[in-house]
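Partial complex: the chains shown occupy the same locations as in the complete assembly.
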Amino acid sequence: MGEKRPFDILNSSLNNTVVVGLKGGNEMRGLMVSYDVHMNIVLEKAEQLKDGEVKRGIGTVLLRGDSVVYISPS
Amino acid sequence: MGEKRPFDILNSSLNNTVVVGLKGGNEMRGLMVSYDVHMNIVLEKAEQLKDGEVKRGIGTVLLRGDSVVYISPS
Amino acid sequence: MGEKRPFDILNSSLNNTVVVGLKGGNEMRGLMVSYDVHMNIVLEKAEQLKDGEVKRGIGTVLLRGDSVVYISPS
């Protein structure tokens, strides 16, 4: 399965900005401060994006892993 | 997985106002008085939001964890 | 997880009127006479609501937990 494992990218992105794609098409961008094995993720200073544009500020937010489609460090 | 864990944010939000995003696009805002490991959540003095506007008052409401997309302390 | 647990609200709502939001956007309102750990719920004297308006009377109805989004005592 390669030298890297998928979750390595989460660990190396802690305290960095990530974009998280959610089911339904929304994206959240913010500082990832924690995650768990279910891909539950906490972002701080988060913003909700729609078509790449900032829609609104969210502050701190817990994203439920079941709703996550992708996570990209920026 | 960082010093914090995702559920810490739930514990620290008890008895505070949170906004909960649900599958389908609705949001509920209210005082979080309980939650469990499935992310089942009880809000009091809850309001249903649509596009950020208050749609109606709900009072007390139990949100089923399976329908939760995100939870944000306000 | 607070002094209360999410299911406490179900127990305290037995034999009282509740509104149950279902996946797809419909709501059912009625007297909750039983529930179980899967959030399967039986309402009596139930009415189906659409956008807050009574659409039709249903009588007794078993709601499958998997379809439940929220439950609110009224």
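Letters A, B and C mark the chains in the order given here, with residues in each chain numbered from 1 onward.
Everything below uses one rule, namely that a residue touches a chain if its C-beta (ideal position, glycine included) is under 8 Å from a C-beta of that chain, and two chains touch if they have at least 3 such contacts.
Quick caveat, the model's predicted, so the values are computed rather than measured.
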Whole-complex copies, counting every chain including the 3 in place: 7
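Rule of thumb we're sticking to: only the chains that are shown with their structure count from here on.
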Distance from the mean Cα position of chain C to that of chain B, given in whole angstrom: 18
Mean-CA-position distance for chain C and chain A (Å): 33
Chain A residues counted as touching two or more neighbouring chains: none
Sites on chain B touched by chain A in the complex: 1-10, 23, 25, 39, 52, 65-66, 68-74
Complex contact set, residues of chain B against chain C: 10-11, 14-15, 22-24, 28, 33-36, 40-42, 46, 56, 58-64, 66-67
